[in-house]
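Omission of a single protein chain aside, the complex is shown with its protein chains in their original locations.
And now, chain A:
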Amino acid sequence: MDTSEKQTRLLVDLHVKYIQSLDTKKDDLEYWLTEHLRLSGVYWGLTALDLLNNVDALKKEDVVKYVVSCQHDNGGFSGHIGHDPHLLYTLYAVQILVIEDALDAVNVDKIVEYVASRQDRDTGAFTGDEWGEIDTRFSYCALSCLSLLKRLDAVNVSKAVEFIMLCKNFDGGFGNSPGAESHAAQIFCCVGALAIVNSLHLVDADLLGWWLCERQLKNGGLNGRPEKLEDVCYSWWVLSTLSILGRLHWINREKLIEFVLTAQDSEGGGIADRPGDMADVFHTLFGLTGLSLLEYPDLKPVDPVYCLPKHVVQRIGLAERYHHKEFQ
């Protein structure tokens, strides 16, 4: 990518084309290495397109048909046709269907059953699939999914909260399991999950907000842990949490916008993890959602809890579950 001149504006048309082209690259090794999580790719791409005011760039009929083809008899979804069901992909499927307003295309009761069966009765934690991996990411997936389906009653919410709170650390952050290092992406999952079940009062908001602000580096970018490199995706994990906590204005907005814009591929479209690297759809979405939270023009507002366009969350009648105190 061309790094000789700094990008100062969002390349909307290029990003739309980039996302549309992803499905045509079947000869690339990268396509095959991500084949098992193609459903995630569809969610990242579709959400990005909606934020870019181009949700129709992917044909709704095709998208819904594809998602339906990933559902299994037990109600869960796999990352692609032929793979095994998993909670991660079940959330992505529900998010896509909510964006497309097409939940009636699948068996919702079976989804609820699948998600509920992932909860460990003793600890309140959630397992990713039948094999038993536990991670706070899965707590978020389960609660977000059930909230979007308005079926939070299907699980033991207070137990779920109990487990998340065990993963809180001395610095106010959260890890993937009790005692694990605070990590910005896990923090988003935990705080997002707590927001969904109206438990934000349990977060040490000032302390955590401080830690999150310390993720901003001299080049404006954010990292996810101390002394790590900056990465565009933390524009989402860190900002969304600050936004949920009503502390977004603690970040240096201008410098972060500049950092994300510089990570755009000005030829092929898409956004990379940092300037000069190859763009991918994951970083494209999280660059855009970050910019959206920073109130960058030309982008629809994103909901910091559900990582969906705000108008979608409003359409299904979910309350805003975050504090308001944005830029003044």
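We take it that a residue touches a chain if its C-beta (ideal position, glycine included) is under 8 Å from a C-beta of that chain, and two chains touch if they have at least 3 such contacts; residues count from 1.
Note that contacts and distances are computed from a predicted model.
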Undepicted complex member, UniProt protein name, chosen from "Protein prenyltransferase alpha subunit repeat-containing protein 1", "LSM2-LSM8 complex subunit LSM8", "COP9 signalosome complex subunit 8" or "NADH-ubiquinone oxidoreductase chain 6": "Protein prenyltransferase alpha subunit repeat-containing protein 1"
Full-complex contact with the absent chain, from A:181, A:267 or A:320: A:181
Residue among A:204, A:258 or A:277 touching the omitted chain: A:204
Which residue of A:132, A:297 or A:317 touches the chain not shown here: A:132
Contact footprint on chain A, counting only the chain that is left out: 27-29, 32-33, 35-37, 78-79, 82-84, 86, 129, 131-133, 135, 165-172, 175-181, 183, 204, 207, 209-210, 213-214, 216-218, 225-228, 249-253, 255
